[in-house]
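Here's a structure for you.
Note that one protein chain is taken out, while the other chains of the complex remain in position.
Right, chain A next:
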Amino acid sequence: MSVPSMSRARLQSENQAAMNAPYLTAESLTKTFGEHRAVDEVSLSVPQGEVTSIIGPSGAGKSSFIRCLNLLEVPDSGRLRIGDDALQFGGAEPRRSEIQAVRRHTGMVFQAFNLFPHLTALKNVALAQMRVLGRSRKEAEDRAMAQLERVGLADKAGSYPGQCSGGQQQRIAIARALAMDPDLMLFDEPTSGLDPEIGAEILTVMRELAADKMTMLVVTHEMEFARHVSNQIVVMVDGAVIEQGEPDKIMSDPEHQRTKQFLSAVLGR
């Protein structure tokens, strides 16, 4: 009797291990803008099915780093592995096909939403499905509708972005990213352009995604979210990762002096 229970336990722990294998691994990524080293030898892993939050003061290179991950900025050097795709920077420019392969696996949500203003919410979510994934108009629009429902905006399908509030626009943007079936969602300060009240509705959607085991990397100033939703917190200062670990540990007992300073500033303690 004890054998099956043991094997079940082992199976569980194996599942756990498989769940936590990194989906994304960045090694020594560096990005320079002119003289400024925005991203300085950053290495980090994003485990499959978990939420990783990047926090840190403004200008720490958090956004630049996350933009390197789907190659909106091409890093100057370092290595990047996303799923089965591996890229090495510093030599030849990555080929268009390599860039597209990485982007096919990642969804991105921007601070400024960047919805397509001349298209309805439904078309915003359906367009790339048709053009990139080759889905029929019917299938793309059905799935777009399902994603809009998921973010609570089915009734806005026919509206243009300009007719929606900021919070609604950001939720449409999340639906647009989800409709491409990404394996990893990147969020670049998704609530920073919004009133705190409105930001809360975005965080709710993100919590639901986390509960669905979506792999997420979130650049955020929302300390509550970072602490209670993420499995891992990464602290970036001056382009470099200075500390990373369990949210409770980082929040209550940070090791690095700079982390303490930052947290006391944002948490007001």
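Here is the rule we go by: a residue touches a chain if its C-beta (ideal position, glycine included) is under 8 Å from a C-beta of that chain, and two chains touch if they have at least 3 such contacts; residues count from 1.
In this section, contacts and distances are computed from a predicted model.
Trainee: The complex has one chain missing from view, so what does its UniProt entry call it, picking from "GDSL-like Lipase/Acylhydrolase family protein", "Amino acid ABC transporter permease", "HAD-IC family P-type ATPase" or "Glucose-6-phosphate 1-dehydrogenase"?
Mentor: "Amino acid ABC transporter permease"
Trainee: Who touches the missing chain here, A:26, A:122, A:180 or A:251?
Mentor: If we include the chain that is not displayed, A:180 is the one touching it.
Trainee: Among A:162, A:196 or A:268, exactly one should touch the missing chain; which is it?
Mentor: Selected residue, touching the omitted chain: A:162.
Trainee: Spell out the interface residues on chain A facing the chain that's missing from view.
Mentor: 33, 36, 38, 58-64, 67, 70, 72-73, 100, 103-104, 106-108, 110-112, 114-118, 127-128, 131-132, 160-163, 173, 176-177, 180, 193
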